[in-house]
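With one protein chain held back, the other chains of the complex are shown just where they sit.
What follows is chain A.
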C-alpha cells in the first residue's frame, strides 16, 4: 500500500498512530497525581520529539545506510533555523516559505561540506565534518554577526519588513508563526476526569511533516538508491569494479540527510522563532549520533525511538530534584532517607547525563542493534514461549 511492502506499511501505520495519539499516550498519569511529572504530553516537548525524530531519520539515511559518520550535523540544524527566522523577518510569519528556505539553504550547505568531506572516509570524514560544524558555530558567533546576531541569537522584532505580512499586529505586538492563519502556539486543552490532554497546532504540523519524512525514508531504504548506499558500506572496491561511482551516491545521501536536518532546524524555529549559534555546537552533533545508535542505526524506526528516548530523559529526568526524591523515600527513617537520597542524587536532576551515559553504554554493549534489537529479542522470546505452549497443549491430544 502507498508503494510500501506489507511490513513497512504496518510499521508506518504504527508510527502514524503513535504520532496522532501522542497527547494521550504521553500523558498516562492524572494531572494531580504524584506521577504527573513523568507526563511528557505537553506541546513543547512533543514538538521536540517529532522534530528531533526528523533529524535522526535524516541522519540515519547517511550513517545507517552508508556508514559515513557525520559529526557535524548540527551545522545543518543551525543553518535551517537561521534561514527560517530570516524568512519570518523578511517575508511573512507563514511557516511554509520558512521551511522551504531552510531546506534549500541547508541543502546547498551540505553540497559544499559534503563535496569536501567525502574525499575522505572513516574517521577522517568524521573529523572533517566536525571541523566544518565547529567553524560554522564559531563564525556564527563572531564574523557572521550581521546575519546571525551573534551571542544574542537571531530573533524577530517589531521593525522587520515582512513584505507579505505585517511588521506588527494591530495591538502593537510581534506577530506569531502560523500556517495560513493557524497559529503554531495555539492549543486546545481537553479535560477528561482527572486527566488533561493538550492538542497543539504546532505539534500536529510537525508530526505530519515527520510522518512524511518517515515515509520518504522508507521509500529510500527500499529503493535501488538505498541498496547502493548499503553496498557502499559493504564493499566500495567491488562497487567501483561493478561500474558504479560511489562518490555521487554518498554526496546525494549527505545532501538528503543535510536537508532533513535543515528541515528539523526550520521546524524548531517555526515553533519558537529564534535561532542561536549553540544549536550548531558539537554537543548537538553528538546528540543525534547518540539518538541514532541508541535506537538502532540502519533500522527504519530506531532513530525515531532514540530521539524520543533522549529527549524524554533530557526534559523529564532532569526535573527530578532532591526534593522530589525526598518525597519518594520520606517513609524511611531520617538518617537512611538522607543516605538514599545522597546515592540517587548524582543520577537525577542535573545529573541526568550520568544516567543517560550509563544506559547508552549498557545498550551499546549488550544490544549493539539498539532499542530495535531489544524489541526484536523480546518478540522472539515471546514467540518461542508461545511456540512451546502450543506444543505442550498439543501433546495431550496425541
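FYI, a residue touches a chain if its C-beta (ideal position, glycine included) is under 8 Å from a C-beta of that chain, and two chains touch if they have at least 3 such contacts; residues count from 1.
Just so it is clear, contacts and distances are computed from a predicted model.
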item	value
Hidden subunit of the complex - UniProt protein name among "Amino acid/amide ABC transporter ATP-binding protein 1 (HAAT family)", "MppA protein", "NADH-quinone oxidoreductase subunit C/D" or "Paraquat-inducible protein A"	"Amino acid/amide ABC transporter ATP-binding protein 1 (HAAT family)"
Residue in contact with the excluded chain [from A:176, A:220, A:274 or A:359]	A:220
Hidden-chain contact residue, picked from the options A:191, A:237 or A:327	A:237
Touch residues of chain A, complete complex, unshown partner	3, 5, 219-220, 222-228, 230-231, 233-235, 237-245, 248-249, 252, 256
